[in-house]
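Omission of a single protein chain aside, the complex is shown with its protein chains in their original locations.
This part shows subunit A:
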Amino acid sequence: MKKAGGKTALKRSKEGDEEQNQIFNFNRKPADEDKDDDLSDSEDSVYSGLEDSGSDSEEEEGSDDDEEEGSDDDDDKMKEKKEGEVSEEKKKDEYEHDSSDEEDIRNTVGNIPMEWYKDFPHIGYNLDGKKIYKPIRNKDELDDFLDKMENAEYWRTVHDKQTGSDIVLSDDQVELVNRLQRGQFGDVNFNEYEPMVEFFSSDVMIHPVTNRPADKRSFIPSLTEKEKVSKLVHAIKMGWIKPRRVEDDGRGRYYDLWASEDSSILARHRMHLPAPKIPLPGHHESYNPPPEYLFTDEERALWEQQDPADRKLPFVPRKYSSLRQVPAFSHFIHERFERCLDLYLCPRQRKMRVNVNPEDLIPQLPKPKDLQPFPTTRSLVYRGHSGLVRSISVSPSGQWLASGSDDGSVRFWEVCSSRCMKTVQVGGAVKSVAWNPNPSVCLLAVALDSVVLILSPSLADKQVILSSERLLSAQQEGEEPAEGNGSVVWSEAEGEELNQGLRLKIQHPKAVHQVVWHAKGDYLASVMPDNTSHLQVYIHQLSRRRSQNPFSRNKGLVQCVSFHPIRPYFFVATQRSIRIYNLVKQEMTKKLQTNSKWISSMAVHPGGDHVICGSYDCKLSWFDLDLSTKPYKMLRHHKKAVRGVAYHRLYPLFASASDDGSVIVCHGTVYNDLLQNPLIVPVKVLRGHVMTHDLGVLDVTFHPTQPWVFSSGADATICLFT
């Protein structure tokens, strides 16, 4: 407290000095009196700043001392106090004697801007409270100038604003001003470079610095200190303050951690998945890679376009001619950081990577060699048609081959020599031909437009020809053809047509797409696919020239039909399923789901227990009628629509013809005991047809006795594979 008082006093004295300074300064710059205040202000601020810093340091010292007081011995403190007091006393004395400044104060307005009194006649008040009047000034500029010119004392004349009078400075005062302006001490005698005497040094002096007797309080224990100590003791007791820790460099001290390797933690450890290591760099990453690993311009452009995640390499390979030219890799820290993230944020999973040998995946099938015989090579080509050959059929003896083509002709070929024996112009694109399976007759059914023709090609023994003629004429002799059905008209060929071998014409109401014979050779089924009516299938009896529509209602578009080779069943393939009807009981016995979009063809195994059916969506489904109504096997061997399928009568072979120009022959063993599933092995892919108009092979059929297969294609040829 006392100190603070002292300080204010000190300050005040300094302020006084400043005032003086101000006064002197006016003297120096008489020309700009108006700005005086500002100037003085600024100067004031400079000085005060200096003072402040000085006082700050004092304060700090003081505070430091305070702390020392708090913690350290009493002697110092006492000294300090004495010192303070002494200096204080001194200061007081000074004020008593040296009060010249205060004496001179006649104006009591204080330190205010004097322009406040500008408009008054007085300039302030004296100690008694009387007004101090401004001196009568009638000096104008001219007077001032004259004064400046004439008065020798003008340069040392200063205008006192408080009294409004001019003061002429003495020599001493001028000297003082000069010194201060030079930044020197005001006192001439003051030696600023006096050697410093350290009173409070580390040396212990024999004499005290001050002669002040010790205070009483220095002999009695301090209560505040006691309070502090007791607080600390309490804190230590309570464990709030802990003893200073022993400094240990635990970070850098290592020992043999694995001296005793115990297996206790291993249980947990077993579940742990170690992080995969970073893949090792390849040639790409070298600072001087082989030239083939550098990017070409396109590769570089591609790399730049790609998303960073899609890039194969996370960097662009570069080549530097020497090691000193290699710069820092800008993504080094990034990569380490990403690795860190991977280590602690990526889920880990043990992936059982099965190293599959692709060879093992290939199923073990009996070798095709062991499954011989089957057709392997194209041995004969039958040429002569000029349009695509839609349908072929082999005579039951296996000697003749009939083919129907879009050029409106039916041709008969000798199988062994590939000679065309006979050509019958039927006058329309032939959709289907079928040779009567009965070996004792020689008849061919041909479907074109809306007619089914029965031809007798007379390519057999006399006897056979005769018996077939007899079959055709049997009805004629008996009774007139029944006209009950109305829509189907039977008529006999005459004249020229008869010479060509045409015997019968069966006129249908709509376009016929397929004709099929019953195994006995007396019945004949024709298909007229049409959604609009129920008349889609007709069954004709040749011997009695009768036709009947077996179904009063048809579900869906009938694609093809087939007779069961042994039993009185009838297979009808609609667009997506195959229905099996019992002709005797006149009911449906089964419905097979083919799982394909559009059935194209169907063939029944000569045993009658299996059906294959090809579809336009490249599939071939094999049905085992005893097993289920779902396909036993789906074969997706073809790349394009399957057009025709066929079973061999004797050998366990079946073939499928497709638009991709290939015929695939498969070996499908059907075992006699029901426990064993049929084994299907593709044995040969036969190619021989040229693709024309996106069509390849249109029909396929087997030779009745030999393991040969015929195929007719869109390139107007027929091939024989043996």
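Everything below uses one rule, namely that contacts are C-beta pairs under 8 Å (C-beta built on N, C-alpha and C of every residue); 3 or more make two chains touch, one makes a residue touch a chain; residues count from 1.
As a convention for this text, contacts and distances are computed from a predicted model.
Undergrad: Not counting the visible chains, the remaining one has a UniProt entry; which protein name from "Pescadillo homolog", "Myotubularin related protein 6", "SKP1-like protein 11 isoform X4" or "Radial spoke head component 4A" does it give?
TA: "Pescadillo homolog"
Undergrad: Would you mind spotting which of A:128, A:292, A:310 or A:626 touches the chain that isn't drawn?
TA: The missing chain is touched by A:292.
Undergrad: Using the document's definition of touch, tell me which of A:135, A:282, A:373 or A:427 contacts the absent chain.
TA: A:282
Undergrad: Based on the whole complex, identify which of A:112, A:188, A:302 or A:343 touches the chain you can't see.
TA: Spelled out, the listed residue whose C-beta touches the missing chain is A:343.
Undergrad: Check each of A:168, A:241 or A:650 against the chain that is not shown and name the one that touches it.
TA: In the full complex, the listed residue that touches the missing chain is A:241.
Undergrad: Go through subunit A and note every residue touching the omitted chain.
TA: Missing-chain contacts on subunit A: residues 241-242, 244-245, 250-252, 254-258, 261-263, 265-266, 268-269, 272-275, 277-278, 280-283, 285-293, 296, 315, 317-318, 320-324, 326-337, 339-341, 343-349, 356, 358, 361-365, 367-369, 381, 635, 637, 664, 680-685, 687-688.
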